[in-house]
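Every protein chain of the complex appears in place save one, which is left out.
Naming follows writing order (A, B and C), and every chain is counted from residue 1.
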Amino acid sequence: MCRFLLYKGKQPILLAHLITRPKHSIVNQSFDSRLRLDTRRPLNGDGFGVGWYDNESQEQEPITPCIFTSVTPAWNNINLVRLAEKIRSPLVFAHVRASTSGSVSETNCHPWSYGRLMWMHNGGIAEFEKIKRKLQNSLSEELFLFVQGNTDSEWAFALFLSFLSNPNANSFEHQELKEAMLKTIAQLNAWAEEYDITEPSLLNFAVTDGETVVCIRYTSSKTEEAASLYFSSGTRFECYRPGHYRMVKADRREDIVVVASEPLTFEKADWLTIPTNNILVVTPKLNVLLQPIKDKFYTPERGMEIKIGDEDVAIIPEPKAQLFKAQAEEQMQQDSPILVG
Amino acid sequence: MCRFLLYKGKQPILLAHLITRPKHSIVNQSFDSRLRLDTRRPLNGDGFGVGWYDNESQEQEPITPCIFTSVTPAWNNINLVRLAEKIRSPLVFAHVRASTSGSVSETNCHPWSYGRLMWMHNGGIAEFEKIKRKLQNSLSEELFLFVQGNTDSEWAFALFLSFLSNPNANSFEHQELKEAMLKTIAQLNAWAEEYDITEPSLLNFAVTDGETVVCIRYTSSKTEEAASLYFSSGTRFECYRPGHYRMVKADRREDIVVVASEPLTFEKADWLTIPTNNILVVTPKLNVLLQPIKDKFYTPERGMEIKIGDEDVAIIPEPKAQLFKAQAEEQMQQDSPILVG
Amino acid sequence: MCRFLLYKGKQPILLAHLITRPKHSIVNQSFDSRLRLDTRRPLNGDGFGVGWYDNESQEQEPITPCIFTSVTPAWNNINLVRLAEKIRSPLVFAHVRASTSGSVSETNCHPWSYGRLMWMHNGGIAEFEKIKRKLQNSLSEELFLFVQGNTDSEWAFALFLSFLSNPNANSFEHQELKEAMLKTIAQLNAWAEEYDITEPSLLNFAVTDGETVVCIRYTSSKTEEAASLYFSSGTRFECYRPGHYRMVKADRREDIVVVASEPLTFEKADWLTIPTNNILVVTPKLNVLLQPIKDKFYTPERGMEIKIGDEDVAIIPEPKAQLFKAQAEEQMQQDSPILVG
Partner (left out) sequence: MCRFLLYKGKQPILLAHLITRPKHSIVNQSFDSRLRLDTRRPLNGDGFGVGWYDNESQEQEPITPCIFTSVTPAWNNINLVRLAEKIRSPLVFAHVRASTSGSVSETNCHPWSYGRLMWMHNGGIAEFEKIKRKLQNSLSEELFLFVQGNTDSEWAFALFLSFLSNPNANSFEHQELKEAMLKTIAQLNAWAEEYDITEPSLLNFAVTDGETVVCIRYTSSKTEEAASLYFSSGTRFECYRPGHYRMVKADRREDIVVVASEPLTFEKADWLTIPTNNILVVTPKLNVLLQPIKDKFYTPERGMEIKIGDEDVAIIPEPKAQLFKAQAEEQMQQDSPILVG
């Protein structure tokens, strides 16, 4: 299984602050991953990828992400180090890969893009080979031919795209992206049922159009945990000494959202656990919506709706949600409110 | 388009004699290809592959080829140079790639293997995207899931395998391999017709089980030439000065067969042009059968049956075949008979 | 031998316009180089590199270039294609490599950087192995240890750095960079004489500190030509149809300078041949000085001083210079003056 990270901010961030400089950056997670469920092979050295959007689109060109991928490990890729020191972006996806399905090749490195959309996945679709053909045959010719690699993750992206009214559109409502994500999950679950797949899938997906970010922490199981996923927000992601970062919440404004498989900082209070089987939506204006996915794998302790950056903040009353709430409250007392707009 | 080479001999040959040392070796063809049809990008630098069989199978292990591939160009791959200087084999496939379909990745490098079978392709299936789904859906689950890359060539291999009664068999009759090759062509032609594909495909395929070699020079056109393909045979492939090789025909025995997209030697008489739309079979005992493929693209000048290493040698009477015969005769006068057993 | 390209403009340019989109871009030169002196191996597929400076330095960080290199050929590097479509810079170096000295490794890819300086080389130091130790021993400990690869080109960079009063300085006068370049040449010539090296070296070097560019077309021979080098300037580098570019000279302003081993456009008038054994200086304000190097390999036909972007324009009277002048005049008549400020 892999690790991923996404950043959305009002201001562009130097990629190095996210990817290479933090002591527990995603690059270091690639060889020192502490929270992986799969402990058979404790590292993510089968390639990596970084995708980002320009701060300002220029020359009336269509908005598309730039993606840099490599099959060599992130930790010794000199190009990654050099690019990360120079490139700034307000919306970044980063991914380190440990192959579960699909061979080691650049076409199998996350993230992938389609038009202005970008996608990555941490986890695996259980017994994907059983539903691969079904999935492919559900796609339009265009989406079927779009896929270049042979991972479950890229095919899941194609499936997601098939639920958009026009995947080549110039703009998307965040509701449409969210709905397509939920349909993707629902469709994968339906096929799993059809083909008697009982092993749970681990479906931490993230997608963006360069404006909205939609991200889920999901497993097709009522009892098991999904792969880890953490959330942090604030006004500034600050380096207080080399390799050590913290999220600063200078006032009630939320200018930065970071979601990551593992915390990037050693400040416990910076990070909230996203509960299993929840969907997170970050709108273009940085409002955040966290919502449990109420399908057949839903259980009450997987939480209730939370909004950040808005007046309405729902409370999560059930056991696991209590923890989430406790974390949030602890954080609020420490420096500044996070869960209110 | 690509270049390929195959060698079958009674004795193992050092790979370097085929691959790296000849001045017009396949490695040099990779950047100085003189006979490519496609002149838009005059080189084959998108990866390469070499596959070979052990001289003697050991430890009762199943016979499978060893394959070495790389996405870096053949001409600067130090591992290829070093391995070629040490490895000996009686049956070698080598391929340099210029991508026509499929991205640059190791999974897209020829040759591919399945059980004891090995396959490579020089050319391209015209408008492959139109028939890709049809082809995939014609395959058994096992063959559908076997494909790792995204080239027309590898999918054509899967199609070939689907025409074998048991692709996992321990041994194959050369007739079965030949029939499966002809069915592969016929099926691709049928789909091309079904989907109104009029552009000719270039289908120089080669397959082996470690004993028999079957190879075609083929295009789905009555009027155009297929990609070039040459044949040479003799008793010894000799280096007479550094970088310069010749095929020695010491007596009437045929101990070596080489088939290549371009001649490896500068001796014109060493090489016979395989006529367009012919199938070549090299049996385990090194008998050679050259036979025109009499489908709807057949025209008389594409030749008649020839056997080498047997009593019966058919004559090719029609125009292009005359040239082939003339080449053969010229060669026979020069050093020693080649077309008789 | 290799090919290189450098761009300096008042406005940043999208790298794709220089590197990947032009039909005769440096990427295409990498496999279709028409003007190489060394025709033994007609391509530059042993890696490439691109270096550029940010449009505006931010966060008070020191000015250093960003460098992207790869040992795979430029023409199939998907990362290069993607980055080139997104990155804009007012000062770009690009290089495709055909190894003459030094193995194929990322440490041997041009350009290299040291502090804010960046360096690349097209050519080769004749019999470099004879003077390698001498060169190394002439260096300070810091510069000796700085070199990571094993090319004559990178060691020449270290030698150049040794002629600067402080290679780690925050700014350089263009005179100092020019003087250091001339000393580098002079020192290499002195060692060649000391070690009885008579074969001419090909020394097309380019260096920049992010502001000034110094570049030479040089060979240590009175009679032979150096590797080709062309100059173009104007107000805009314009794409008039896909793959086809021209230099537009809208008025007398010079907003862009391009120097390249081979012309990037098919407009003959866009390009002036830089005469053999000349040094070209492009100042931070885009004034251009072209000056013959008057050492023992100087001959009068190798030209006289020219300035562009200034009042004083020297005339080149001798034979080859006549051609240069004629080219310049022809160009001036065509659209707008180039050789006057």
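The rule we apply is simple: a residue touches a chain if its C-beta (ideal position, glycine included) is under 8 Å from a C-beta of that chain, and two chains touch if they have at least 3 such contacts.
Quick caveat: nothing in here was measured; it's all calculated off a predicted structure.
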* To do: Using the contact definition given at the top, list the shown chains touched by the missing chain.
  => A, B, C
* May I ask you to list the residues on subunit A that touch the chain which is not drawn? => 31-32, 41-43, 45-46, 71-73, 75-76, 78, 99, 103-104
* Mind pulling the subunit B residues that touch the left-out chain? -> 14, 54, 58-59, 66-70, 78-79, 82-83, 85-88, 106
* Structure fact -> For subunit C, residues touching the missing partner are 102-108, 129, 132-133, 136-137, 141, 144-145, 147-150
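Following the convention adopted for this analysis, only the chains that are shown with their structure count from here on.
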* To do: Would you identify the shape of the chain contact graph, picking one of line, ring, star, complete or other?
  => complete
* Angle of rotation relating subunit A to subunit B [CA atoms, steps of 5 degrees] -> 180
* To do: Would you mind checking which chain's C-alpha centre is most distant from the centre of subunit A?
  => B
* Asked: Distance-wise, how many Å sit between the C-alpha centres of subunit B and subunit C, to the nearest whole number?
  -> 45
* subunit A and subunit B, separation of their C-alpha mean positions in angstrom -> 46
* **For subunit B, residues contacting two or more additional chains** => 103-104
